[in-house]
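My questions will all concern the structure given below.
With one protein chain held back, the other chains of the complex are shown just where they sit.
Every chain is named by a letter (A and B) in the order it is written, and numbering of its residues begins at 1.
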Amino acid sequence: MSAPGPCARRLPGEEGIWVFVLGDMLLFSLFFGTFLYYRNEQQELFLQSQLLLNKNYGAVNTLLLLTSSWFVATAVHMYRKNNTVWAGRFLASGFFCGLGFAIIKVTEFNDKFRAGITLNTNDFFMYYFMFTGIHFVHVLIGLGILFFVRRTVLQTPDGSGIRTLENGATFWHMVDLLWIVLFPLIYLLK
Amino acid sequence: MLGDLSKAITLVWIVLFAGSAVSWFLVPEGTQVTSLVPGIAILSIAFFKVRLILLYFMELRFSPQPWRGIFEVWVIVAWGAVTYLYVA
Partner (left out) sequence: MAMNYRFQQLCACSGLALVFILFPLLILMGFFPPPSPSEGADAIAAHYANDSWIFLLGGAVTIQISALGVIWTAAISVQLRHIEGNLPPVFSLSQLVCGVLANSVFIFACAGWVVCAFRPDRAPEIIQTLNDWAFIIFLGTVSPLMGQALSIGIATFSDESSEPVFPRWAGFFNCWVAAIFLPAGLIPFFKSGPFAWDGLFGLWLPVGVFGGWIVVMSFLVLGAIKRQKADAFAALAGAK
């Protein structure tokens, strides 16, 4: 596996994953815009409802995803340096951070349901559940991808799995990136 | 070039963490929106973090055009649209 030259420019993974990432980011951009548009129409309702959200869960989740992204990005570097064992360990760490996110998310949704809050409670909660829910589905898919990618990495110590690894990492970073906007938008913005 | 990246991403993580902390403390108490400034700051920090992730974790900084350009444009347009809608 040859290392890129000092000024070589290379897109990680393959073009197709970036097509997907761009498409998904555009979809979420529509989510962001839609949320703000309807928020402007019912600002007081949105502010009141926002108080019922658990910002702490959201903040911990943000840190979990940021850290998991760091683990995954570092894993890619390890693999490029032919350090397959550590690449596998870092990918596993990233996976467990993501799993932590999922567990907290489920707990958070459960808390809401027990308090009688569902996606039909009001418009704010409709957007809250729909957008963080769809993001959650992305997290779950990402966990599956990380699991699969880690297996590929461990089976290809010769570095031939780099494209698969970079594809998976790119998807996971996108999941992190989307939450970075979603969290302040829904939980913090007043 | 990519070798420096592995040290850079740790620094980036620290910056991302710091950005999250700053946003956290910028949130006003209660529901009264006295000023739009904290909100704009929070949104701007968010998109700044997004750009860092794109450039360093996702390695767009070392990627060819048009890909880097496409995402840089998205960051600017999305940040602009979101800020505009928030302020409007």
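Details
Going forward, contacts are C-beta pairs under 8 Å (C-beta built on N, C-alpha and C of every residue); 3 or more make two chains touch, one makes a residue touch a chain.
Note that the structure is a prediction, hence the values are computed from the model and not measured.
Although it is not drawn, the missing chain touches A when the whole complex is taken into account. When you scan A:L119, A:L140 or A:L154 for touch with the missing chain, the hit is A:L119. Mapped onto chain A, the footprint of the missing chain covers residues 14-17, 19-20, 23-24, 27, 30, 34, 38, 119-120, 123, 126, 130, 134, 137.
Just so it is clear, only the chains that are shown with their structure count from here on.
Between the Cα centres of chain A and chain B there is a gap of 15 Å.
Put simply, chain A touches chain B in their complex at residues 3-4, 6-12, 18, 22, 25-26, 29, 32-33, 36-37, 40, 43-44, 47-48, 50-51, 55, 59, 62-63, 66-67, 69-70, 72-74, 77, 80, 169-170, 173-174, 176-177, 180-181, 184-185, 188-190.
Note for the complex: chain B touches chain A at residues 1-2, 5-6, 9-10, 13, 16-17, 20, 23-24, 26-28, 31, 33, 38-39, 42-43, 45-47, 49-50, 53-54, 56-59, 62-64, 67, 70-71, 74, 78, 81-82, 85-86, 88.
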